[in-house]
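Heads up, one of the protein chains got dropped from this complex, but the rest are sitting where they should.
Lettered A, B, C and D in written order, each chain numbered from 1.
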Amino acid sequence: MNLEKLKEIVRTVLPSVDVVIGYKKGLDALHPVPCFLTSPDEIDALVLNPACMHNLAAYLPSLKNRAAVVVKGCDSRTVVQLAQEGLIKRENVVVIGVPCQGAVSVRKVLSAIDHQPVIEASFENDTVVIKTKKGEARLALRDVAPDKCLACRYPTPVVADHLAGEEVEPKIDEKTAYQEIREFDARSLEERRAYWMAEFDRCIRCYACRNACPLCVCRESCIAETRDPHWMSQKATQNEKMMFHMIHAIHLAGRCTECGECERACPMGIPVARLKKKINMEMKELFGYEPGISMDDKPPMYTFKVEEEKIEEHKIR
Amino acid sequence: MIEQEYAYYSGCSLEGTASSYDRSIRLILKALGVTLREPDDWSCCGSTPAHAMDHLLAGALAARNLAIVERMETATLTTPCPACLSAFKKAHARATEDRAFKDEVNQLLDIPYEGGVKAKSTLQVIYEDVGLEAVASKVTTVLPDLKAACYYGCILSRPPRLAAFDDPENPISMDRLLAACGVEVCDFAFKTECCGAAFGVPKKEMVLRLTHKVLTMVEDCGANCVVVACPLCQQNLDLRQAQVNRAMGSSFSIPILYFSEVLGLAFGYTPEELGLDKHIVSTDALIRSRRSKEAEETVSTVKEKVKKSAAQGTAGKSGNAPGPEDTASATKEA
Amino acid sequence: MRVGVFICHCGNNIAGTVDVARAAEETAKLPHVVYSTHYMYTCSEPGQDEIKQAIKRENLDRVVVAACSPRMHELTFRRTVEKAGLNRYFFEMANIREHVSWIGEDKDLNTNKAIEAVRMAVEKVVRDKPLYSSSFKVNKRVLVIGAGVAGMQSALDCAEGGLDVVLVEKSPAIGGMMARLDKTFPTIDCSICILGPKMVDVAQHEKISLHAYSEIEEIKGYVGNYQVKVRKKTPYVDWAKCTGCGECMEKCPTKNAYDRFNFGVAPTRAINIPFPQAIPKKATIDAKFCRQIQKGKCGVCAKVCPAKAINFELQDQFVTEEVGAIIVASGYGLIDQELLPEYGGGRYPDVITGIQYERLLNASGPTSGHILRPSDKTEPKSIVFVSCAGSRDKSIGIPYCSNFCCMYIAKQAILTKDHIPDSQSFVFYMDIRAPGKGYDEFTRRAQEDYGVKYIRGRVSRIYPKGKKMIVQGADTLLGAKVEVEADLVVLATAATAAPGAAALAEKLHISYDTHGFYVESHPKLRPVETNTAGVYLAGAAQGPKDIPSSVGQGSAAAAKVLALFSRDMLESDPAIARVNQNACVGCLKCAKTCPFQAIKDEVLRGGKVVANVIETVCAGCGVCTSTCPCGAIQLQHFTDNQLLAEVNSLCLS
Amino acid sequence: METIHLTSDTLNNFASEVSEATGQDMVRCYQCGNCTAGCPYTEFFDYPVSQIMRMIQTGQREKALSSKAIWLCATCETCSTRCPCEIDVADVMDGLRNIAYREKRFTEKDIRTFYEAFLTSLRNHGRIFELEIIARYNLKSGHLLTDADLGPKVMKQLHFLPKRIKGRENVARIVKRFMEKR
Partner (left out) sequence: MSVVEGKELRIVGFLCNWCSYGGADTAGVSRFKQPTDLRIIRVPCSGRVDPLFVVKALISGADGVLVSGCHPRDCHYSDGNFYARRRLEMLKRFLPFVGIDARRFHYTWVSASEGQRWQQTVTDFTSLIHELGPAPLLPQNKTLPKEARA
């Protein structure tokens, strides 16, 4: 991540677009917020640091005109996926990629400093420095990185018209990327069931996960809320909570780019991203498909092969 | 592809009447670069009498050997004897398809059989794993006088479900192997007709009639020898040929060779090395005019020559018709 | 809402194992249900009247009939409710016969199951929307695939009925199998003599356009409006110029080409006209055997052709035909002798198939009607016919009976005696199947008047001995093994689906059974229809058939098409996908997955992009509905809400 | 000839007993006679194979188990190979023989004697020893001269001393355990 390089790039692209989507300072250095800049004198407000978590690509589908967007490796997959599904036009988007060493999870930081109010936060190459009344805490990025970063295989954006920084080599391979899923699969059916029942039970149906999801394009038409079709009631029962999460997961089958926004947005800290990751693992296994990697892929649920190499007829026993 | 090593189960007959089968097999496989490892302390497979008496007993007797082989870490078991082969295949199939049967069998055994042994006839190994080219490349000698009827016997390729080798009605593996050695092969209709060997002792009258039928067909198809892959067939057709003649008033004098012996001759081994002297109906006349093929001569040209000599027809035939002394010797012994 | 429920006894078919009275009683208590009754035969006229009256009397606005399968009577009852003034889609059927009374033995469980079936139907029916079918124009041209006797019959009947017919035949000449036969049972009249005139009619009828030596490449569209792409295979001869003089055939130096028409009884030339009466009488080059095409040197035919018709550069050509209906008469095939190794598997020249023997008997065949055995061209004196050569043989995957073998064997045996008076024929059979008119008498004549020896038993093995073929069989009536020394053996090889039958079915979207024969819409009541509207079946493509039944089906299929075309407009099925433009987010995943490209994007005023369904093209599969994430596109009559209601009625209660 | 009374018992019991023993489905047989036609032994049988199959279908237990045919069948597999109904007929014959064995119905004494001689040799040495078998057979069967005419050269072939294997007790144990089981 290189802020100066970024500003430089933004300066050059700004004239050719209606808006540039980037990050600016929020209430503190730990909470940068998205900003939409349209004139050069806003450029200096730009920030870029491991706390820049938002997936800015999420704004693209709702934008009519030409925009430039700042994306980390994970976010860049969203751009590709959206374009793949025709939800945005690639040519309408200028992609400014920022290679990423891994972000910070505010939740992890706060628990590390047991929820002291943050006075000041700064970033040195691989540590976060937090000032609180109690004094200064130095946290290794690795320890406060969100789970998705620990399993990140695309630290460098997969598409970028401009790159703000040096390419970053992925630290892990495909196998380890899905390690946690495999481990979870290894548990007994009862354990898995108990786990999710407990998690879903905490769901308050606030839909934050859905709203944060850059690929949930239904917005007000989401079948979790419509009456026609009437898939579920608004009751906060276990049934309906589970049903909602199944809908979200299955609608993202072969589409989720694992940006982790759903999980970050969840006020109850439910690991909802795992559901999608499991399906992604199967998609890779079944169709060798990974969402948001190549512009000319076809999402596997919207196509087929007459002979499916990996799908065998199931026996009842 | 060729598997370097096999567990080799010769079977009881190859220690007795069929010793030349055993000898020739070992020689040619050595020449073809295949290692045979004899399972330690193998026992009789049980053969017909066992399964006639009881499937469980048959299963156990065969499985004892399979269990031994299983512990040899050689993927495949090969045996020259179709009777042993089918005993093994039957036992293996039953044990793998029917859990209860497997348990019952293992209750009879000292070392249990887990069900991991693949069995192939040695003919199949040579035909499929080693291959025709490899065989052809080893040929050093031409056998212009042979007009072979390939006799596969009843259970080498049947029932197809179990044997899973060659064609159940018109097998061709031996025909092809011999052709690869430049030997002329006749179209023989009784390739898989049963000769009754299993009843050689208790039901002589029956067996002699069946054997006579087979030998008659051999002459009808213009062959001057029978090439077999089964010790019981050989025993029956060779040892009992004189008995057949006596019982049916015929005067056959048809040498009965093992395919491995023919390959051995083509590879340049002497009749003595191969144990041809053990045959009852003499093979001398057949192989008298065999000659080593000149270095530059390729197998294909050999085939052409053979064809030509065939075209000359009767001349060639009368040339190697059994001389009177052969018949005499055969009958004298009888 | 006021739902009426009508539970049918179907005589004892339902009432036997379902307590219909209790069912009526229980279902009366269901929400929305204001009237519930049971009736002996609801589909009968009085049964339907009962429904109509009840609709008036109880002023019902929805109707549920619990009876047989909707595949059987849905249409019947839709008409009924329509006559009573309701929208025909305000009706649902609960299948309590095929899916309940006929498969379950426990009356309590059946009754409960029936009640739940009704409950589901009620939940669905109250969510039914009124649907109105729009009508569309019919293209009154018909495509007939296959110009065998069945296909020709269809083509002629349709043409006589005033329709334009497109007739597509795979091989260079029309006539199919029947053109190869010598005589026909049980009348022994000459096959080509009765077929020839039909062939000429087909060729000359101004309403029939024939594509010989052509195959179906692709089929698009729907009933009333099909677009069919036809591949005209290149004969390497310009048929416009070819006069069929046969000069080329005379001079062609390749004398060992395989003769498809004669099933290889004798070789033919690389360029040939299949048979004297061939229609069209044009020459075709078999590229596999042509020296010019294979080795690039020869071209004799081109030199000798007086019409200069030979053109080695000629490529396949494609034409697209627009038709409103399709009759499939693609015929049958025969198994290869290779499947019968115990009979020599084709290695013995004097073991031949029934159809090959027809060619030996046939005056225009390679032996000009003299029975000469292939090996040495001598007249056989002892001939053995083997029936069920591959038929009724599970071990090679053909468990069925080939239908016509018993009869043609009897015929061939009789003809053999006529050709060679001092010959003796034997027939090995398992059962003599002669159910047709005059058929059994015919097989008796073979035995009584022509001395054909019938032996009840299967043949196990055939092998050569000297000049003879030894047929090793059994006489099970005798309980003995029998052997016959034959000069010639004729195998009644099993009939199979025509080669490529499955591929064609997939182009037509019609079903085929495990053996590749096409599946009719109802085995008894809709024998020539398929489940695809506008596609009909004729002849042996549906299953082995003899000539009379094939011709019968040919006419039947034609009648169906004529009936279909008797109207200028067809009613479209309104149960198709409909888009809720407010909910649609314009991702167009539906358009990507629609098997019929029936969905296009539409830009609304204000620039919003939404999906738009082309009514006539939509076939109503509903893939779009299960694809759409926001449920904005709904398959009418099978909407999410309707299926959810059914699920809920089963699971939530 | 006696009248056979067909009852569901006679019709089913024996068939299911044989199915039990062999895993073959008797109902499949439609009596085409292919097995009889192909069998090299039909000429020596008292009943052709297809009729044995019919006996099973119609519950003629006595007749089937006391037939010579089940003993004369050499399991050459011709019938099994060609059966259009995919019945392993040879296995059925084997099954009948097994039942007959258990019930000590030996219609073909000599064959039984030969089998026993074979098994004895097997039990004694772990492998078989052709000459011994012939010797034993001749003694037991009383056909003292069987194969005496084979001549010296053959006799030489029929091989000197039996090869006794180390594990022969262990083979004997198999046979012993089996005898206890049955």
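The rule is simple: a contact is a pair of C-beta atoms (placed from the backbone, for glycine too) under 8 Å apart; a residue touches a chain by one contact, two chains touch by 3 or more.
Remember, predicted model here, so these are calculated numbers, not experimental data.
*Asks:* Any idea which chains on screen the missing one touches?
*Replies:* A, C
*Asks:* Tell me which of C:Ala302, C:Ala434 or C:Cys621 is the one touching the absent chain.
*Replies:* Only one listed residue reaches the unshown chain, and that is C:Cys621.
*Asks:* In the full complex, which of A:Phe36, A:Tyr59, A:Phe123 or A:Tyr195 touches the chain missing from this view?
*Replies:* A:Tyr195
*Asks:* Can you name the residues of subunit A that touch the chain not displayed here?
*Replies:* The list for subunit A reads 181, 184-185, 189-197, 201-202, 204, 231, 235-239, 242-243, 246-247, 249-250, 253-254, 268, 275, 278-279, 282-283, 286-287, 300-301, 304-306, 308, 311, 313-314, 316-317.
*Asks:* Using the touch rule from the top, list residues of subunit C that touch the missing partner.
*Replies:* 26, 69-72, 95, 97-100, 102-106, 108-110, 112-113, 115-117, 120, 502, 505-506, 509, 511-514, 519, 531-532, 575, 593, 595-596, 619-623, 625-627, 635, 638, 640, 643-644, 646-648, 650-653
Throughout what follows, only the chains that are shown with their structure count from here on.
*Asks:* Would you mind telling me which chain pair, B-C or A-C, is linked by more contacting C-beta pairs?
*Replies:* A-C
*Asks:* Roughly how far is subunit A from subunit C, going centre to centre by Cα mean, in whole Å?
*Replies:* 54
*Asks:* Between subunit B and subunit D, tell me the centre distance in angstrom, where each centre is the average of that chain's C-alpha atoms.
*Replies:* 24
*Asks:* With chain centres defined as C-alpha means, what is the inter-centre distance between subunit A and subunit B in Å?
*Replies:* Distance between chain centres, rounded to whole Å: 71 Å.
*Asks:* Touching two or more other chains, which residues of subunit A qualify?
*Replies:* none
*Asks:* Pull out every residue in subunit B that's touching 2 or more other chains.
*Replies:* 168-169
*Asks:* Help me check something: in the complex, which residues belonging to subunit C touch subunit D?
*Replies:* 342, 388, 392-395, 430, 456-461, 472-476, 479-482
*Asks:* Can you list the subunit C residues touching subunit B in their complex?
*Replies:* Interface residues on subunit C, with respect to subunit B: 341-342, 345, 347, 463-466.
*Asks:* Tell me, which parts of subunit D touch subunit C in their complex?
*Replies:* Those residues of subunit D that touch subunit C are 28, 30-39, 42-43, 47-48, 50-51, 78, 81-86.
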